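What you see is the complex with one protein chain gone and the rest in place.
Chain nomenclature is as follows: A and B, assigned in order of appearance, with residue numbering initiated at 1 for each chain independently.
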Amino acid sequence: MRVYLLQRLLIGFITLLGMSIVIFVLLRLAPGNIVDIIFASAGYVDPEDKKALIHELGFDKPLIAQYGSWIVHLFQGDLGKSYHYDVPAWEIIKPRIPVTVELGVLSILVAIALGVPSGIISAVRQDTWLDYTFRIFSLAGLSMPAFWLGMLVILLLVRNLGWVPSLLYISPFENFKDHLLQFLFPALAVGYRSSALIMRITRSALLEVLREDYVRTARAKGQRETLVIFRHALKNAILPVITVIGIEFAFLIGGLVVTETVFNLPGVARFLVEAILSRDYPIVQNLVMFIAVIVVLSNLIVDFLYAWLDPRIRYAG
Amino acid sequence: MKEGKWLQILRRVGRFLRRKPLGAAGGIIVFLLVFTAVFADFLATKDPTRTHPAQTLTPPNRTFWLGTDNLGRDVYSRIVYGSQLSLLVGLGSTLLGSVIGGIVGLLSGYLGGKVDLISQRILDIMQGLPLLVLALVMSAALGPSVWNVILAISVPLVPRAARIIRASTLTIREMAYVEAARALGSKEGRIAFHHILPNTLGPFIVLTTAQLGSAILVEASLSFLGMGVPEPYPSWGRMLSVSAAEYAQKAPWLVVFPGLAISLAVFGFNLLGDALRDLLDPKLRRQ
Partner (left out) sequence: MKKYPKMFFVLMGISALGLLLSSQASGAQAEPKYGGILNASHIADIPSLSIHEEATASTVWPMMPCYNNLVLFDPLKKQESMETIIGELAESWEWQDGGKSLVFHLRKGVKWHDGQPFSSKDVKYTFDLVRQAPGMTVKLRVNPRKLWYDNVEAIDAPDEATVIFRLKRPQPSLLMMLASGYSPVYPAHIPPAQLRTRCVGTGPFKMKEHRPGEVLELEKNPDYFIPGRPYLDGIRYIMIKDRATRTAALQAGQVDIAFPFDTTKTIAETLKKTNPDMVIVETSQNVNENILINFEKPPFDNPKLRLAINLAMDRRAYVQAVYQGGGIIGGAMLPKPYGVWGLPEEELVKLPGYGDPVKQKEEAKKILAELGYGPDNPLKVILSTRATASYLDPANFVIDQLKQVGIEATLEQVETGVWHPKVTRREYTLAANRTGIGPDDPDANYFENYKCGSPRNYSGYCNKEIDELIEKQSQTLDFAERLKLVQEIDKKLQIDGARPILGWALDYFAMWPYVKNLVPHQSVYNYGRMQEVWLDK
């Protein structure tokens, strides 16, 4: 098992390293850079000043050197300076991480709360109208653009109640109720969408298990159906469900990009778009790396859980 | 003989409709989408780019079936033409992603060894970011154009396609009939093509249907964030971006209809994909 885990760890590390190269190269391919953006507000570019600024920001160094210094600093915990705001990148990123993490966790909780029960019911009542209803409901969530859902929610709230959740971030220590209200709607919008996959996997995993011999035996022995499902079937169907929850959590952040924008939450995901548009390399690089780390970590956790839950891996190696 | 084959196909479709009503509904939606895109010139009632300065933000009426936008352009005709773009991006990215993924998967499964190891790591990297985040960075890097958006959206499909093909290749490679073919002197390439590909078709179809839906969604999100396919192509996602948001309260039709179009199209692909998954995954079949 240790060999297996070490192997996974190594792979995760290689992935991140490769990712850093890809991100770095992509950003340098982009037309226009921060120097142009800084001059954009002036309405014209003075070639002399531009050269000076390029030098000041270090863009005249070879790409390899720029990449190297980024990675070296990254390992030292130094995220560089935001060109756009002229302050250390970490100062801008740091307060945004808890917002995104909290929204992510709340969304995944919503997704589990919606997806697992509806998946169970759908499986148990396969091909009944209940099954169809739940499947349509969950697929509809998967089909609607998250930002559209968010727009509609805000529109309906403001038109009918003259109220919207606070658009200025409220810290939980300041006012817990308002804080929760602020996160509730975006979490519902994102969680609804993520629940679709969880529901689908729960359903199919359960369907599969329900056909296994031991479940049939239990049924044949006349055990009550609910007992059969909860004692025998669910226990064995849980593995793929956990896997998919892990994967969903990692990929949820994609959905947050637009949702944070619509609900004006000061999170990492929304900031990524703004930083990309202003070509603020240090911020984009580090934010994308941060997202990649979350993805790789979630995958690792899933791997570990798997190893721990699945006896075939637990006892091997 | 020919007639018999047609009847067989018809019977199959009929069975699918009866067994999978949801999938059938999805199929109909997808068919409608394709139909709209192909016959857009006939279905549209107005030039989608023509402005009507005297009739901006008119509610749906007999001339403008779904109302007009802030420049007085016909929303209905724009949605009709928008289907072309959605389909183009969906099909384009799916085709591109599965072809590249397929080749990588075949090669790494069939050749194994170092090629396999290296390509697996590269695929890991491609899968290390959420689709939208990767598409965002890529479309920023490559600049806004239809092809760049297609390219960006196709990337995340590559590893998934490659994995499916690789796994099937690995199993099938060991199977007897490939051995037999090899013994009979078939060229390696022919073996791969004739024996391995047909056997991976099932999971592949499931994957691509899902991809078609999510490609349309990602294109919409990119356009909403202002990084998608540029004007003048009417795009559903861009119809929902800034201007629509600005006028949403006065002219809700600007937000409702393009959003519905996106949701319906994606819903169609999802329904179809779900049904196909059930059908092609033998483990889920009711006994």
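Everything that follows uses one rule, which is that contacts are C-beta pairs under 8 Å (C-beta built on N, C-alpha and C of every residue); 3 or more make two chains touch, one makes a residue touch a chain.
It should be emphasised that the depicted structure is a prediction, and the values quoted were computed from it without experimental measurement.
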Touch with the omitted chain, as defined above, among B:F16, B:W65 or B:Y247: B:Y247
Residues from chain A at the interface with the omitted partner, ascending: 31-34, 36-46, 49, 53, 82, 84-87, 92, 95, 151, 154-155, 157-159, 162-164, 166-169, 261-264, 266, 270-271, 274, 277-279
Sites on chain B contacted by the missing partner chain, in the whole complex: 49-54, 56-57, 70-73, 143-144, 226, 230-232, 241-243, 245-250
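In this section, only the chains that are shown with their structure count from here on.
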For the chain A and chain B complex, residues of the former touching the latter: 11, 14-16, 18-19, 22-23, 26-27, 29-31, 126-127, 132, 135-136, 139-140, 142-148, 151-152, 155, 158-159, 200, 204, 207-208, 211, 250-255, 257-258, 261, 272-273, 276-277, 284, 288, 291-292, 295-296
In the complex with chain A, residue positions of chain B that touch it: 21-22, 121-122, 124-125, 128-133, 136-138, 140-143, 213, 217, 220-221, 224-227, 237, 240, 245, 248-249, 252, 255, 259, 262-264, 266-267, 270-271, 274, 281, 283-284, 286-287
